[in-house]
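Worksheet for the structure shown next.
A protein chain is absent from this complex, but the other protein chains hold their places.
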Amino acid sequence: MKAFIRKQRYLIDFTLSSLLRRPGKNLGLLVVYSLIVFLLASVMLFTHALRSEARLVLADSPEIILQRMVAGRHDLIPGSYLEKMGRIRGVIGKHGRLWGYFYDPAVQANYTLMVPRDRQLAEDEAVIGAAIARTRGVSRGDFLTFRSTDGNAYSFRVSAILASDSELVSADLILVSEQRFRTFFGIPEGYYTDLVLNVRNPKELRKVAEKLTLRLPDTRPILRDEILRTYDAIFNWRQGIVFVLLTGTILAFVIFAWDKASGLSAEERREIGILKAIGWETSDVIRMKFWEGAIISLSAFLLGYLTAYGHVFYANAGLFEPVLKGWSVLYPEFRLTPFIDGLQLATLFFFTVFPYTVATIVPIWRAAITDPDTVMR
Amino acid sequence: MLLNPAILALSIVSFVVACMMLLATGFGLQVVRHWDIGSGSELQLTMERRTYLISTLVAFSFMAELVALLLFIYNAEQISSQFVGAMCATGVLNVDPYGWPTLYLKIAIFFSGAVWLTLNHVDNKARDYPLVRVKYGLLLLILPLVIAELVLQTRYFLGMDPDIITSCCGSLFTPEGQGVAAELSGVEPGTAMLLLTVSGAAALLTGGWYLFQRKSGIAFAVTSLTTFLIALLAIVSCVALYIYEHPHHHCPFCILKEGHDFMGYYLYIPLFIATAMALGAGAIAPLRNITSLKEIIPAESRQLIGVSMLFMLLFYLVAAYAILGSNLTMVEVWW
Amino acid sequence: MRKSDLFILYLGTLSGLLLLSLVDAGNRSHLATQQLAETRREVRALELTDLSLFTEARYTRHLSQSDRHTPFQDHPLALEHFPSGSLVAPPTLLRSGR
Partner (left out) sequence: MEPIQLHQVKKAFNQGRPNEFWAIRGVDLTIQPHRATVLKGPSGSGKTTLLSMIGCLSRPTSGRITRGEQLLSGLPERFMTEIRRRTFGFIFQQFNLIKGLSVLENVMLPAYPLGPDHAQLSRSALELLHQFGLGTKAESRVEWLSGGEAQRTAICRALINDPEILIADEPTANLDSRLSREFMAIVDGLKQTGKTILLTSHDPVVFDSPVVDRVVEMSDGQIMDPSCC
């Protein structure tokens, strides 16, 4: 065992010397390799952190949301449905929710207008999300004026700005009073956007939802668990799509690595011949070359991962911002909380180190079987 | 179908491993046909050099499969949130009929790899390579396993349909717990414990017998393999319960989680190593009559069996610790 | 000093940094519990259901409540939005319209 470790150290000694003798070529490879790891790792860390955060934060959403469907379209739901559904076992609370979208031509942004249930607002009062405040350049006490559906202009006094800590969920919110909401959008009394049902025991959720569809056949219930599950799936799927797209990059890199490993110079070939002539065995040469690959791929993996970590969690994933922002004008400023697990690291490792190693097996073997007596010829 | 990086990685690994094994088996067949150790011809020299490539390919494949096994379970654990009623990896493996077979195949590949590498190791020590035909013939038996694993795993992943909100109707009433969350029932805990003790004692006895008498290496392999199977059974039906401190949670994978102090690793790693080495020792035991291996096999077997017994003891110690250190008392449940 | 010693040192440092990143992640998620709790409180109080990550269009704002009558248009079967929505650049008219 001791001899085995010593031998590996000698092999590392030699490998490092031979890597350092061709610094340009190997450094280039390392940089390209690290860049690929960096890209993949950034995507992975970012989406995983976002997914974990979504799961944590949305765990407190309403358990069931009931929407009315008219001709396959989401429609206002009458408050009478609250009585119509009757008493359902397990439901501990039910009420209407009022919310809608408003397109602001001034900044070409979509706002979400909402009637909060946790606070009483005066008619002309509004609480706005931090991203709106930023985009519109307003602060507490300023006025915002919007033209409503009936052509009148309504002014809102900004009485508070939502905490920027929660920007990830509240960036584009405008909270207004129920009275103003109804007049602004022309929604008659007694109608709601949708209904919220609170169910304490999660085991009863499906039973409740099933009863709802039976009693109110023109509605669709949306369960919190389903929302969470679907967000999970979306982020997973997105991650998968990006990885599929980046597979092309990996493939190109693998071809590059293969080419580099098989295009041994005459000089290197001679060197291997010398090593074999003075007593190195084929498997020693294979092991030495394996160390060469391991040194490069481990370095690239660690360097790429570490820079990606810095990029996503310390530089707020600056490179992805334009992609995520897309067309949107309002973009939340948020600092992601790092969530990392073994699966992420193992997957990343497989995606980067495994293809490289596979690509170099055959070239390594080819180099290693050089005739030992070539140096005598 | 489900697409995430881990599933992508697993599919790539299985595909690449199948390709590498195909290559290795192809070369192996050529070697079997033309091998002539006494010849000094250039063809023979080429063959000999091929053997280096084959063993590198095979060793690398098995290593990749081993890590893929872990990734497979990890991944199942993580995507469990996307299936209604799947509380953990068990539920995800139950999602379609190909989950469990894929897992079993992965384990089978790991063990056959261990056997092959042991044969290869022994063979490389003898000057006339007496096992060349045997080991490359054996590749022919391993290849179908690898290909079957690729096919089953692909079907498994393709068959996965996450229960998410679909475009048309909001809630979708996937019937909860229908098969998906079905617990592994397992045997009576008492019976499992008894079997585990008996088979462990048998394995240690046969192993000790070999160390002193140089006989019955195969018996050790057989008892070890039996112990392995019984140990898995016992983990499901009994040991896991103590770790979870819950009399009805039978999952063999949740013990790998952080919440249970990663107990699973301490149980599975020694168990798998011990079994792999025991199988290796069993595979080389009948070859002791080959002249050039006469000296090598007893020495190698001794080492393998010794280390295997050590790891098996370690497994028993960890299992005992898990049971004795638990707050769960199952007195009323099983005696 | 042997080259392999240097290498072990180098690899050790990098792996140390990797471990450090895991510790840092644990640390920061611990520190963030307060902020997350704040966000959760907001979600509960205002009965929010979605992240405000995708505000570019109304039907992407609330992926689960979408007013285009199909919740989760991000679903791969919802072709009107995915994948074209994530791959095609916005029309130049929209980008230069300001």
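Every chain is named by a letter (A, B and C) in the order it is written, and numbering of its residues begins at 1.
Methods note: contacts are C-beta pairs under 8 Å (C-beta built on N, C-alpha and C of every residue); 3 or more make two chains touch, one makes a residue touch a chain.
All values reported here derive from a predicted model rather than from experimental measurement.
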item: Omitted chain's touching partners, listed by label; value: A, B
item: Residue among A:E204, A:D284 or A:D341 that touches the chain left out of view; value: A:D284
item: Selected from B:Q30, B:N124 or B:T191 as touching the chain missing from the view; value: B:N124
item: Touch list for subunit A against the chain that is not drawn; value: 3-7, 9-11, 13-14, 17-18, 20-21, 267, 270-271, 274-284, 371-373, 375-377
item: Those residues of subunit B which, in the complete complex, touch the missing chain; value: 37-38, 40-42, 45, 48-49, 124, 127, 129
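The rule is simple: only the chains that are shown with their structure count from here on.
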item: Chain pair, A-C or A-B, that carries the greater number of C-beta contacts; value: A-C
item: Computed distance of Cα centres, subunit C from subunit B, in Å; value: 37
item: Approximate Å spacing (C-alpha centroids) for the pair subunit A, subunit C; value: 4
item: Geometric centre distance via CA averages, subunit B-subunit A, whole Å; value: 34
item: Sites on subunit A at which at least two other chains make contact; value: 67, 222, 226-227, 230, 237, 241
item: Residues of subunit C whose C-beta touches two or more other chains; value: 64, 71-72, 75
item: For the subunit A and subunit B complex, residues of the former touching the latter; value: 44, 55, 67, 206, 209-210, 213, 220-223, 225-230, 232-233, 236-237, 239-241, 243-244, 247, 282-283, 286, 341-343, 346-348, 350-351, 354-355, 357-358, 361-362, 364-365, 368-369
item: Interface residues, subunit A side, partner subunit C - complex; value: 9-10, 12-13, 16-17, 50, 53-54, 56-62, 65, 67, 69, 72-74, 97, 101, 103, 108-110, 112, 114, 116-118, 129, 131, 162-163, 165-173, 175, 194, 196, 222, 224, 226-227, 230-231, 234, 237-238, 241, 295, 298-299, 302-303, 305-306, 309, 313, 324, 326-332, 337-340
item: Sites on subunit C touched by subunit A in the complex; value: 2-4, 6-7, 11, 14-15, 17-18, 21-22, 24-25, 28-29, 32, 35-36, 38-58, 61-67, 69, 71-72, 74-76, 83, 86, 90, 94, 97-98
